[in-house]
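Removed from the display is one protein chain of the complex; every other protein chain stays in position.
The block that comes next holds chain A.
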Amino acid sequence: MNSTEKRFVYADNAATTRVSEAALNAALPYFRESYGNASSIYSLGMNAARAVVSSRAKVAEAIGAKSGEIYFTSGGSESDNWAIKCVAESGAAVGKKHIITTNFEHHAVLHTCQYLEKKGFRVTYLPVDSMGLISPEQVKNAICEDTCLVTVMFANNEIGTILPIPEIGKICREKKVLFHTDAVQAVGNVPIDVSKMNIDLLSLSGHKLHAPKGIGALYIRSGIKISNLIHGGAQERTKRAGTENVPSIVALGVAISDAVKSIEEKQRSVSEKRDRLISELLKISETRLNGDPEKRLCGNVNISFRGIEGESLLLSLDLEGIAASSGSACTSGSLDPSHVLLAIGLPHETAHGSLRLSINEETSDEDIDYIIDTVPRVVKKLRSMSPLWERICRDEKIADR
């Protein structure tokens, strides 16, 4: 490839993925042919209901659960809200009003916990270390008499760190505290077995694994009684009201089966590309890798470049045909940079200059070459017009390269 040739490289698969052809084709008949309401008794409805049953089995199998333990939802955020709010409600009924989580969860978990704090719950936010890890002992030591729930993400969405979920699950089971994990980024990237890992509740989302947006699921281990978040009709075995999103449910079943089928092969080939990307980008001066280099999602690259700001980096990369993401304030929708990058100890100004590239099995070697060719050029250009970079070079006697 000519290095000056412009291409389009999608490197934001942690934000969302392209719907796979197999998932799309499986879903299409449920828009205009088998479009019945899955609750209806005639064959058109029953066809839809059968498709939902079959998809539920696929989702269950993908995470080592039983069909009866899977409830379809609108996605990761709903699953997190349901798990946390409704376990908290059950806990409060028996005087248990303490929740343990980490300080770098997704906002669907963090903001739900903050909401519960306003409702009188006590929440312990375990601080992650500089790699984005917590130790199982931290969880063990935080568990109190009145702890009703531990919720810890399986893998972090920004920096890709994979947490010690089986170890935390074991402790929670021993201490008889319910354990929920937001596995939105992990499903399809890390092998998951909810029973071996002692997970009681697990949130997953379709659009992170080549199913459409607006579909997800909550796994609730059989025997756990939690109240409903969405009240109404008798869908999802009376646990989650609302007419089933049949086409998306069908697509999720197909996509999740495909995602877990080739997980080891994917981990091997994608992490090889990831590591090449990381080692090449770290050659740029005054640059650091965020997150654990080993315990890391196979497609996650998160790097901070000192002296530049993330949003202008993203816009510049977009002009070059690369779609990526950042933890800068401007892209976080607030005035502060990403809470994840602050949680691992980055100073504000370094957090502003972070870049997340999330690749997957569709990312080619040529795509990686193009990123490796483009990012240093863009960083150099932005640094050349940055008064902050000028100051860093002057104050720390760094030769501007």
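Methods note: contacts are C-beta pairs under 8 Å (C-beta built on N, C-alpha and C of every residue); 3 or more make two chains touch, one makes a residue touch a chain; residues count from 1.
By our rule, contacts and distances are computed from a predicted model.
K.L.:
Of the candidate names "Heme exporter protein C", "Quinol:cytochrome c oxidoreductase quinone-binding subunit 2", "Succinate dehydrogenase subunit C" or "Fe-S cluster assembly scaffold protein NifU", which one corresponds to the UniProt protein name of the undepicted chain?
P.N.:
Its UniProt record gives the name "Fe-S cluster assembly scaffold protein NifU".
K.L.:
Which of these, A:Ile41, A:Leu282 or A:Met385, touches the one chain of the complex that we don't see?
P.N.:
Spelled out, the listed residue whose C-beta touches the missing chain is A:Met385.
K.L.:
Pick out which of A:Leu28, A:Ile41 or A:Leu319 touches the chain that's been left out of the picture.
P.N.:
Touching the chain that is not displayed is residue A:Leu319.
K.L.:
State which residues belonging to chain A touch the missing partner chain.
P.N.:
307-312, 315, 319, 328-330, 333, 335, 337, 348-349, 352, 385-390
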